[in-house]
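The complex is shown incomplete by one protein chain, all other protein chains being positioned as in the whole.
Up next is chain A:
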């Protein structure tokens, strides 16, 4: 980071600091520091947004999670009842937690494995690399749309291309969309289809690994697998970590594909009732805003805990060659 560590005095009289002449300026890279108020002008939209649209709503939804609230009557304080109901009396809640966890645990590693594999393939492709990079990236932009979710539903439905193709090679799955065990995997595959975004990041990371390392390893007789394990993996681990955190956080919040594939109800038999779908149903369809707020806070806590665990474990497997985060 290229910040300058000298603190500016709490109050600076503009008249005593004539243009270009603050006395303690020594470094070449001094920035504007004479007055603080312009900074707050620049920040004012962000500060209003952070206060009014982030911090205050967080506090309000925490409060609402301890109430019964239907949007029309004033909220009624019920203490921990929403939470106890969620944990002890609502099997659908646990079903949605299970579905979402299954999805995250399968989809995120699979997507990242594809992204890394294809990035490795493209790295040494030579001609055509940037064409393939762009082409593989395209699904990442389209995959979140309703249109593609509808295509997915048709492809995995009874008689759709995927069950038919699997039938040709002797695997008879029937339609995935109507199958309580397979429906969630249709959503998983839609996520994996969008491996292009992490792939682009991996590819950029791979290109920053110095070729000298591979040459030295090859001279020492290291084979390709050994080079992958001993050079590529450690050198790329910060990028893997970045992608892992990002994809995990995003995956917990998946909504549109599950909504479209299940026709909006999380079916069949709640098998695609992802956490966000259930939250929407309880909050906006059934008008239990208090309960939905409690669910939102549990989601926040879950994401915070999982992110913290990832950061904790990262100490043992993420390798930073240069602590300055060099390029």
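FYI, contacts are C-beta pairs under 8 Å (C-beta built on N, C-alpha and C of every residue); 3 or more make two chains touch, one makes a residue touch a chain; residues count from 1.
Rule of thumb we're sticking to: contacts and distances are computed from a predicted model.
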item	value
Chain not present in the shown complex, as UniProt names it (candidates "Carbohydrate ABC transporter permease", "Extracellular solute-binding protein", "TatD family hydrolase" or "Glutathione-dependent formaldehyde dehydrogenase")	"Carbohydrate ABC transporter permease"
Touch with the omitted chain, as defined above, among A:139, A:175, A:234 or A:267	A:139
Option touching the unshown chain, where A:60, A:80 or A:286 are the choices	A:60
Of A:78, A:151 or A:231, the one touching the omitted chain in the full complex	A:151
Footprint left on chain A by the chain that the document does not show	1-2, 4, 7-8, 10, 19-20, 29-33, 36, 38-43, 45-50, 52-54, 56-58, 60-61, 64, 71, 118, 121-122, 124-125, 128, 132-139, 141-142, 144-148, 150-152, 154-155, 159, 161, 164, 193, 197-198, 200-201, 203-205, 208, 239, 242-243, 246, 249, 252-253, 255-256, 259-260, 263, 276, 279-280, 283-284, 289, 292-293, 295-297, 299-300, 303-304, 307, 325, 327
